[in-house]
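A single protein chain has been omitted from the complex, and every remaining protein chain is retained in its original position.
Labels for the chains are A and B, by order of writing; each one numbers its residues from 1.
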Amino acid sequence: MMFAVAMIAVLVSLALALSRALLGPTMFDRVLAGNVIGTLSVVALALIGFVTGRPDFLDIAILYTLLNLVGTIAVLRYFKLSQPVAPPVPKK
Amino acid sequence: MLYFTSAVVIIYVFWLVLSGHYTPLLLAIGAVSSLLVVALGTRMAVIDREGHPIDLLGRAVWFWPWLLLEIIRSGLSVSKIILSPSLPISPTLINVQATQKSAVGLVTYANSITLTPGTVSVEVEGSEITVHAITHAGAQDLAGGGMDRTVTRFEGAKE
Partner (left out) sequence: MEAALDILSWLLLVAGGLFCVIGTIGMLRMPDMFTRLHAASIIDTLGMGFLILGMLLQAGFTFVAAKLIILAALVLLTTPVATHALAQAALHAGIRPKLSYDETGGHIAGEDASSNS
């Protein structure tokens, strides 16, 4: 019961974070929302493990934490490297 | 050698907790794979004090609870700001001077600033940290240097 209440709160926050990801306005707001959604889904996975009585979900949650960091950094690096570059200098 | 051993021990304990099965075969596989991982890490030159400063573990006993209290305190004040209808924020960008000697201490300080809600370290160069704070009072609090002194005490300043 108590886990169900916490689950509802986490799901509501997931919906709000998703709306921030859709609203933007900049790319970094979306990455931030993605990062928050990652953290919230880690907690949601742990709660699912308790609600269904299957603690195996905790292993998935641990993996998801690490993937969340790597994913955020990877997206940021990708956008850093794909900044608009100067137009190519025409060869003489 | 100290850091090689400690890395093997930490990774093996991590394996043991995650595995939950204690047959001789699985224990042996765990030992071999954690040794292999740390050997590869040594070739990458990431097994050193900077990677896992375990000599700080003794002082972490009082530093982590202090940090947790700090997080709860500032988290409550930021929650209050979010919930008040007028949204009384006064975003401030400020440069603070870090007095830590080593890279480990500097990273600890910058991460402590980021981990506390209400202040985010935006950029670090040398011993200067640019911090974005959500209220002017929070920035002044940080500039007062209380957290800086605590982290320096945690670091121990040997180098």
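We take it that contacts are C-beta pairs under 8 Å (C-beta built on N, C-alpha and C of every residue); 3 or more make two chains touch, one makes a residue touch a chain.
It should be emphasised that the depicted structure is a prediction, and the values quoted were computed from it without experimental measurement.
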| item | value |
| --- | --- |
| Absent chain, residues of subunit B that touch it | 14, 17-18, 20, 71-72, 75-76, 78-79, 82-83, 87, 89-95, 110-111, 114-126, 128-130, 132, 134, 136, 139 |
| Hidden partner chain, residues of subunit A it touches | 2-3, 5-6, 8-10, 12-13, 16-17, 19-20, 23, 26, 28-29, 31-33, 35-36, 39-40, 42-43, 46-47, 50, 55, 58-59, 61-62, 65-66, 68-69, 72-73, 76, 79-80, 83 |
